[in-house]
Structures are given as C-alpha cells and as structure tokens.
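To start, I am sharing the structure in question, which I have written as structure tokens.
Removed from the display is one protein chain of the complex; every other protein chain stays in position.
Chain IDs A and B follow the sequence of writing; residue 1 opens each chain.
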Amino acid sequence: MTTETTQKRRERIDRGIKVRSESLYALNSFEEIAYLLTPRVLLIAAFVLMPLILSPWPYWGRVGLSVCILALLSISFDFLANYVGLVSLGGAFFYGVGGYMAAVLNTELGLPPVLSIPVATLLGAGFCTLALLPCLPLRGIYFAIVTLMYPLLMTRIIEAFDILGGTEGFRGIDGFSGFFTEQYGLILAMFIALFGLRRFVNMDGGLVIRAVKDNDQSVRASGISVTRTKAKAVFLASLTGCFAGAYYIHMYSNVGISSFALDLSIMPIAATIIGGAGTLVGPVLGAAILVPLSEFLRDFGSLRIVVYALVLTGFVVFRSEGLMNYMTRKYQQVERWVKI
Amino acid sequence: MFYDILVYGFIQSAALILMAFGFSLVYGVSRLPNFAHGAIYVFTGFIAWALFNTVGLPYWLSVLLSILASGGIGVLIYYVILRRVRGMEVSEVIATYAIGLVFLEGLRYAGFRGGTYTLPVASDGVSFIFDVPVDHQRVLLMILGFAMVALIWLLTKYTRMGRALKGMAQDERAAMMLGIDSDATAAVAVALGSMLAGVAALIIFPLGSLVVEEGYKVLIYAIAVCVVGGLGSWAGTVIAAFVLGYSQYMTVAYGKPHFQMVVMLLAIIATLIVRPSGFFGKQKQLEERV
Partner (left out) sequence: MSTHHTKEPILEIRSLSKHFGGVKAVDDVSLTVNRGDVVGIIGPNGSGKTTLINCITGFLKPTKGTVSFHGKDITGKKPHKIADMGINRTFQIMRPYFSMPAYKNLVIPLSSPRAKRVGGWRGGGKHGDRDTVAVDILEELGFERDSRVPYKMAGTLPTGYLKRLELGRCLALRPELIICDEVFSGLSASEISSLVPLIEKLNGQGITMIMIEHRLAELFRVANRVMALSYGEKVTEGEPDEVINHPKVREAYLGSEEDF
C-alpha cells in the first residue's frame, strides 16, 4: 500500500454506535440495542435451532454435540491461559477425570445421569484442583510441561495397575432419555459456562484472577494469596472440563483410557487459537469450525491431526489474532487509510 | 544379577543420555524448548530406512545422509517457526509440539507403523562385560553415548562456534554485545540438537523396530532427564540420565515394564513440584528482583 512519495497507514476508529453503546445507560434507540444484541442473538439462535434442524440425522446431531463438548474444553483452556496466565497442555486431564468419575458413579453406585453428571463434575473438579495444587507456583513452560504429563500419567497408571477397568474401561453406561434431552442439556450447559465465565471475569472476583496474570507480585502486596486465587480459577476451569467429560461418556455409554488422549488436549488449544484467544466466545467459534472439519477428514485417519497441527502451527507462528478478535474489530471499527 | 543390573542399567542410562542430550543442548544454548525432538528422532530413522531400503544406498551413506537431513530439519524448524515466536515460551512449546505432531502423525498416515520396519545392527557379535553378555549394538550405544557428550564438550571448549554456543548459554545478552549472532547460534544449536536426536535414533532403533509411538516416548524421556537434571544444565542431564536409567532398569527387572513410563512421568511431576530448577544442575536459584 505504500508508494514512493506518500506513506499511508491504516487508521482505526471506533464506530460512534460502539462508543455510545459501551455503557448500558447510553442506549437510546432500537438501532443501538440491536447493534449490541445481534451477535449474541445470532450465536444463541444458532445453537438453539441446531437440534431442531439436525433431528432427522441423529449422527449429525452427535456431531453438533461434539462441537459443544470441544467448546467447553476450549473455554476451559482459554480461561486458564488468557485470564489466569496458566497455559495448560493437559485439558484431557479434566476431561478424563470427569468421564471416569461419572462412569464409576453410574456403573458402580447406580446414579442416573442427572445425578452422576453434576456429582462427577464437582468431585472431578475437586480432584483436579487438588492434583494441580502443588504445581500452581510454576510458570510458563514449566506449568505447560507438568500439565502435559498429568493425563499421560493417568493412562499409564490405569494400565500399569489395571484399575478402573484397565485398558478396557467401562461399558454399558446409561444414556440419555431422548434426543432432545441430550441435545438441550449440553447446549444449556455450554451457554452457562460461556456467559457465566464472561460475566465472572468482569466481576470483582474475576478481576482478582486477571490481576494475577497481569502482575502477581502486586496481588501479593495487596494481601491476596496468589496460590489460592489460582486454585479457584483452576477449579472453575476443571468444572467446565470435567462436565464435558462426564456428559460425553453418558452420550456414548463407554469410557476408556482414550479419554486422556493427546488430541483432547491439543484440539482445545487449536480451537482457541483459531477462534480468537482471550474472548471465551472465540473458542466456541473455533470448535464449530474444527469439529465439522474433522468429520470430513474422518476417513483419512491420522491425517486429521496433521491438518489441525499444521493450522495450529500456522496460527501460532504468524501470531494471528483469531477469528473472533478479527470480526469484533470489523464490527466495531471503521478503517481508513491516512497519509502520513 | 548384580552385574546384570550394573551393565544393563548403564546401557539404559547411556540410551537416555543419547535421547536427551540434543534437547538439553538446544534449551541450554538458546532457551528454546524443542518439543519436536521426538518427531525428529523418528523421522531420521525413517529417512535412513527409506534411503537404505527404497533408494538402495549403502547403509553407511544412508546413515550419513539421514543425520545431515535431521540437521537440515532443525535449521528449517528454527528459521520457519521458532525464530518468529522466540521469547514467547508457550508459543514455542505449542508450535514445536504441533510441528512434531505433523511429522509423527504424517508418518503414521503414510502407513509407517507396526513391527515391519527395522534398521540393521552395525555388527551381530556379542561381548562379555563382567560376564554379562552384551550385543555389539549396545556396546556401540554405550561408547557413542559418551563419545557424544565428550565431543560436545570438546566442541564448546576448542572451537569458535562452540564457544559462541557456550557464551549464549551463559548470558545471551552479553554474548550478543560481544558480536555473537544470536539467530545463527540458535539455528546451529537446534541443528546440532536435531542431529543428536538423529544419531540416537540410528543407534537405538536397530535394537527394536521403527514405530511412531517411539517419538512420543523419546520426547517424554528427554523432558524427564532434562527436568530432573535441571533444564539447560548439561552436567545435570548426564547425572539425571544415570539416576533415571538405573531406576528404570530396576522397575523393569523387579516390576512390570509398564512402570517404566510411570517412573519417568512421576519424576517429571515430582521434580517440578519440589525443585523446578532440577536436582543436579548448578543453576543458580533465581530470586526474583522485586
């Protein structure tokens, strides 16, 4: 865009409507309300209508749910990485713990899904938080390495000690009572996680968590325990992850060591980075792209992982801001070229 | 039995040194975590196999070419990926790990799995060490394991490039002020590290068969050795390799082979929790300046 004589740069200006609608009290026309609500309504409508549209094809209904499952895992990753500053490479740990917990509760104790899922979510999150507690002072690459090892350790322990069904896992877990229960239960949970966390990070408690990422020494100097704050955040993230695992095993009625598999840790990272890190909605968008893509690549076996990994590398290396951040910018700002 | 443990534990330790030294070198010199390490390990084995079996080159030439190729891959990984995300630790980890996945899962897709792919051993004979029979490939492994460490040590002591590497390892900023090109040095470090992974692969693979899973295993072993020894500390790497090598061999001798991996994973987690700077490195305990 530069010629020899004049230099230009791109100037970005917030749209007037964005500035005015930033504070809720300034809304004074339907146009402004619509401006604020349209993106949210589109997202909600898409997921609410999804089961209705997909109901003739149960297989694709399940694919739709896989989007929600991956979305939950990605939200959990995004929250930890971009709001707390803990980059976890072991999302599968949360997922697997939730899954196994629900399987035990259902097959051994006979709890129905309505009970086993919430109980597994809570107990699982407690377990994950306790397990990660000693690692919380670690930063950057050290935390990344240690979290990468947790799911691997779980698989190896289950294999080596032949516990929890060994390599076979659990089968014959109760399913859901109907197509629409299964669909809307998960969609509702995803919205609770998404909007709940989005609200939480802007409340005072969430602010403290974000402060830890910004400057943990200052948080200490404010008389707040950094480890405890991080533990709270990890608990929230593991709630989200464990729920995904617990729900999923009830959908497919079995669980095995593949619940701790690597792609369950990698896919959420890919979804988050593609969708837009640090937005919490971005991961949902990323999941909605990656899951259908992986359906189309299903016949190509491990080529799927090659494709994700390549896309992921590309996004990381070229420091892409992700779709969501890009779209937000386009929606809220006008751009023009100015001479300098 | 005692001599069995002594000798085979030693062999296991030497194998760990071979697997981990490349990773440790790269991290030590340029603070770059090369999570594609395991993938390069497997890929080099595959290139050697293909050159020998498919192209039909003599074995020594295949070995030489595949090691050079691994160095080339290292340089490529540095210039295409790592250079652009340098300093952002987590991006470095994710990007190199993802590119490693591309190699490994690509090989798997290409049908490179099962026990059918093997590399020939250098010599079929058997020697006796303390009356314990050891085949020649393992003897070679021991010798090369230590030759490798000695070579790198000599390199850092007596060559210009080596001194540059060492300078970078100690204080990157000071080294840069003395006119050492940080980019070129890091690229050389990644290339050297990858070639070390390649050498390890060509020595260790003839003992088993070429499988993709080895890539993940080697990455974890390398991380375990480096973490326990102190990330970036070369002396620590060697000592930790012995500690872990012997404990691994003991678990195999007295327990189930499944526990081999459990030992490594637990070692990583426990070390990071108790002493993130590692047990054997003489890394200074960093007290953050407030």
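Methods note: contacts are C-beta pairs under 8 Å (C-beta built on N, C-alpha and C of every residue); 3 or more make two chains touch, one makes a residue touch a chain.
Everything numeric in this text was worked out from a predicted model, so none of it was measured.
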Candidates A:224, A:261, A:289 or A:311 - the one touching the absent chain: A:224
Residue of A:11, A:31, A:162 or A:214 touching the missing chain in the full complex: A:214
Touch list for chain A against the chain that is not drawn: 204-205, 207-208, 210-211, 214-215, 217-226
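Keep this in mind: only the chains that are shown with their structure count from here on.
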Distance between chain centroids, defined by C-alpha means - chain A, chain B (Å): 33
Chain A to chain B touching residues, read off their complex: 81, 87, 89, 134-135, 138, 140-142, 144-146, 149-150, 152-153, 156-157, 159-160, 217, 262, 266, 269, 273, 300-303, 305-306, 308-310, 312-313, 316-319
Chain A-touching residues of chain B, taken from the complex the two chains share: 33, 80-81, 84-85, 89-95, 97-99, 101-102, 105-106, 108-109, 216, 220, 223, 227, 256, 258-259, 261-262, 265-266, 268-269, 272-273, 276, 288, 290
